[in-house]
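First the structure, then my questions, so here it is.
For this depiction, one protein chain was excluded, whereas all remaining protein chains were kept in their positions.
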Amino acid sequence: MTTTEQRATASTGTTATPLLEVRDLVKHFPITRGIVFQRKIGAVKAVDGVSFEVKRGETLGLVGETGCGKSTTARLLVRLLDPTGGQVLFEGEDIAKRKGDGLKALHREVQMIFQDPYSSLNPRKTVGSVIAEPFAIHRMLTEKGARKRRVQELMDRVGLNPEHYNRYPHEFSGGQRQRIGVARAIALDPKLLVADEPVSALDVSIQAQVLNLLRSLQHEFNLTLIFIAHDLSVVRHMCDRVAVMYLGKVVELAPNEALYGYPRHPYTGALLSAVPVPDPAQSRRRGRQLLSGDVPSPANPPSACRFHTRCPKAQEVCSVDEPPLEDKGAGSVAACHFPLTREEVHRQDPVAAE
Amino acid sequence: MGRYIIRRLLWAVVVLIIVSAVTFIIFYALPSADPAVLRAGRSPNPALIAHIRHVLGLDRPIYVQYWLYIKGVLLHFNFGYSYQYSLPVRSLIFQRLPATISLTVGAVIVWLLLGIPVGIISAIRPRTWMDRMTMGVSLLAISAPVYWLGLVGLFLFANDIGVVHIFDGADTYTGLTANPGRWFGSLIMPWMVLAASFAAFYARLLRANLIETMSEDYIRTARAKGLPEWRVILKHGVRSAITPIVTVLGLDIGILMGGAVLTETVFDIPGVGRLAYDGIQNADLPIIQGTVMLGAFFIVIANLIVDILYAYLDPRVRYT
Partner (left out) sequence: MSPLLEVEDLRVSFDTEDGVVHAVDGVSYQVDTGKTLGIVGESGSGKTVSSLTTLGLTRSRSTRISGRIVFGGRDLLTASTDELRRIRGSEIAMIFQDPLSSLHPFYKVGHQLVEAIRIHRDVSKSAARKRAMDLVELVGIPDPKRRVDQYPHEFSGGMRQRAMIAMALANEPKLLIADEPTTALDVTVQAQILALLQDLQDRLGMAIIIITHDLGVVAEITDEICVMYAGRIVEHASTDEIFDAPEHPYTWGLLTSIPRLDQQRGDDLVPISGRPPSLIQRPSGCFFHPRCPYVQKRHRTVDPPLVSLPDNGRHQVACLLEPTIRRQIWNGLKAGRDPTSLRQLAGDGYPSRAPAVASTAPRAETPEVPSSGTGGP
């Protein structure tokens, strides 16, 4: 091996190892019974064996419906929750092993943005001190005036008026509050940003402002973003790769264009077909594929393939053998015995297959 | 549900044993007086006191005394003998209980009849003069101490010492079976006095709950269905708003059944509260123990009934 080649491997080495790797992540919330002696009688299997990687600088989307475990996954990634099993490797190191200063350092590199900009800000703190909080925790920018200066720069960067430094959260609108949350999250220049439904509480005209902000910040700071949402259109707009979750499991993981163009898992197909498109001509053309029933309870998920109770393509094997998450071509991995064919995708949704 | 009730009842026994032990220890650590001395008469001599002490069993170690007491309670339902009256505590309590029950039940009816309508009317017309007035009066009623209110009542309305002779005064209590008319007459004022602060408190509580409930989405649904407003308020609003009040009511009844000490003392009603008061005055340990246990028993049982009732009132609550 020549020296140039060695240098090349060395320089790409950092980008080749994923920033974040999730292996068989499991989170069960126990259901207990009893007043004096609590016995465990079951568990809500919120996250039940989830694995994926996030490369540096990319945006990974996590989509799914209520109870699919996407928000629990987010909380596990930033260690707001401790997993029941499995590992979260950040830069190759298990975050569960971090304690004290190591955990503090993790929280500097991994930040989270929450859904509800109303309840995630302390109403008794000024916006300035909310955004400055990370500096206080990490004892940074201690010289006089430095923190305020930096906070005002951040406010300006996220599109808030820096003069509003001394105002309280209730004086801001929903969109502005979400900007405050973003400013706080990027304050320490994190490597990974986990955004849990960052725009779903906002009005439509405000959503776009926040989405654009996140995208421009990502380019500017070379952020890696995990974007969690139930809105498939927003995810399509934001993400490089998308993981579709159903009842605590990833059922399909694919690059953006592959997933939306040619979904392989019937659940992904149904999900895409259910999204109403703001185009009346198109919605008349689309053969809507309705799933029957509701999502089953994660406390008592169906056997084997969890989707088999609602799947239009389910056969007997689906309730017996759990399909592994395997390569289905074009960079897609899906967990399905009978993945969708091109004809089926086209029949169901001529838009997607185009 | 059955298992839940059994478990709760077993807990109740544990609680009662702990309560009795604590009472025992407090009495020995901080006696209000020496029972033996009190019983020795006008010219006590040490020998007599020692003899009385021996007869009452007070010369034994405290744990032996306590063990004998608990054994009596558990095996024979025997709560000991009053030092003062030389009678079984059990029969003393049973003798006094009807008066306390009469006072409590009557007062509960009065305060519910007053508090609930006032609370509802205030809630559906908030910030009107009616609302402001009733809430102002209720604040006064809550702030007024019962013994003060009782004395004021007696001085104004009692047919012996009152300014105007309207109601029966103190020490006129007659058993319900002996003379229903006099029973009722003698209790009118105690009922009112005892109920005043409770009525006010319940009115305020119901008002606050109902105002909150009336802004719920399901109230809007009830109106959108075309229900008349009074049915929206009573069937959909009050039904939800009253549920937390049931909890408070259960506990209040439990506490009062153990003896409304102040009211019974002011009006000289021979109830359990009065018995307890006299027991403390005379360092009559078995009486104190008995009444404390009775009070604790009622509270524990009231708690249990409230919890069971809650599951019935709110179908989302389930015990296992």
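List of remarks:
Per-chain numbering from 1; labels A and B assigned in written order.
Basically, a contact is a pair of C-beta atoms (placed from the backbone, for glycine too) under 8 Å apart; a residue touches a chain by one contact, two chains touch by 3 or more.
From a predicted model like this one, the values you see are computed outputs, not experimental measurements.
Touched by the hidden chain within the whole complex are the displayed chains A, B. From the options A:Asn122, A:Ser216 or A:Thr341, the residue with contact to the unseen chain in the full assembly is A:Ser216. Considering the full assembly, A:Asp294 is the residue among A:Glu171, A:Asp294 or A:Glu326 that touches the omitted chain. Among the residues A:Ser51, A:Thr84 or A:Ser233, only A:Ser233 touches the chain that is left out of the figure.
Taking the whole complex into account, chain A touches the unshown chain at residues 14, 56-57, 65-66, 108-109, 138, 140, 150, 153, 157, 159, 161, 173, 175-176, 188-191, 203-209, 211-213, 215-216, 219-222, 230, 232-234, 236-239, 256-257, 260, 270-283, 288, 290-292, 294-295, 351-352. Residues of chain B in touch with the missing chain: 216-218, 220-229, 236, 239-240, 243, 313-316.
We take it that only the chains that are shown with their structure count from here on.
Between chain A and chain B, the centres computed from C-alpha atoms are 57 Å apart.
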